[in-house]
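I have a structure I would like to understand better, so I am pasting it below and will then ask my questions one at a time.
Right, chain A next:
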Amino acid sequence: MPEPVLELREVEIRYGRLPAVRNLSLTLERGEIVGLIGPNGAGKSTTLHAVMGLVPLHSGTMALRGAPLRGRPEDRARSGIGLVPEGRHIFASLTVEENLRLGLSARRSADGTAADREWVTSLFPVIGEFAHRVAGTLSGGQQQQLAIARALIARPEVLLLDEPSLGLAPIVVETLFQTLATIREGGVSILLVEQRGALTVGFADRTHVLANAELRLTLGPGDAGDTQHLTEQLTAAYLS
Partner candidate 1 sequence: MTFLQSLIDGIGLGAVYAVVAVGIGLVFGVMRLVNFAYGELITAGGYTLALLSGAPAIVAIIVCFAVVVTLALIQERIAFRPLRGASPATMLIATFAVSFLLQNVYLLIFGSRGSTVGTLGQLNEAIAIGSLRIRYITIVAAVVGAALLAGLTFVLNRTMIGLQLRAAAADLRTARTLGVRADRVITAAFAISGVLAAAVAILLTVQSPLVTPDYGVSVTIFALVGVVVGGLDRLVTAALGGFAIGFANAFVGDLLPSSGSAYLPSVVYGLVILILVVRPSGLFASRRATAAERV
Partner candidate 2 sequence: MRSRVDSLVALAAPLLLVVVVAVVGSQLNPVRQLEFGSALVSVAIVVAIYIFVGNSGVLSFGHISFVAVGAYLSGILTLEAEQKNLILPTMFGVLRHSQTSTPVSLLLAAAAGALFALLAGGPLMRLSGLPAGIATFAVLGITTNIISYWDKIGPGVTALALVPTNGIWVFMVGALIAIAIAFAYQISPFGRKLRATREDPLAAQASGIHVHRQRLYAFVLSGALAGFAGGLLIHQLGSITPDQASVELTFTTLAMLVVGGASSLFGAVLGALLISGLNSFLADAEQGVNIGFQLTLPTGTRLVTIGAVMALVLILRPSGLTGGREVRLPRRRA
């Protein structure tokens, strides 16, 4: 059995003395989409930030293809982790093209840049269309696409997505999730933090439910069939 692309083992993260995440273990295989859902403050975003190196681990280990994950955020970006942060954080005063070009900072070599650029542009045609617009003038959905494109152009092995559907219309969300499926087919593994529980459970290969800094429950796409049962399960987990 091949090594998982990303593996978190017994991870604990603290803010001061308060644990934000406790005893969290999870794995992400190549091309997998793993969901992470839970109420606000459950520790979902914190987990992504820890993988990116934005917050330190208190204990536990994280590994990328078996090698321990260390260093500053820029080092992790360069070793194959891409983050699409909550709220997108595109550079509003730079052009779309410049935002995209910044994504290239994480590449170790220029080989294959043209092909990846083409791939990204085919996933998000809007990027090519508005290349020379100032990014701040794009709509919310377009900005979200730009943020994903910017992370993808470095060809990360792992894509960390923090609530990509936030503030988007349902129809836009549907398109977005379809695109995520295409991205996974390109060999990228996705760790997807979401508020939309049912949608994520039905979409991801596995979905972990976090509440109160701990993992409560792991669900598969099959669990999404019985909506009422799923809601009951999630409610119980959220409140536990």
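On the choice of candidates, all candidates are chains of the complex that A comes from, given by their letters.
The rule is simple: a contact is a pair of C-beta atoms (placed from the backbone, for glycine too) under 8 Å apart; a residue touches a chain by one contact, two chains touch by 3 or more; residues count from 1.
Just so it is clear, the structure is predicted and the values come from calculations on it, not from any experiment.
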Expected hit for chain A (complex, candidates 1 or 2) is 1
Residue ranges of chain A in contact with candidate 1 within the complex: 52, 54, 72-74, 77-78, 83, 85, 89, 91-94, 98, 101-107, 150-151, 154
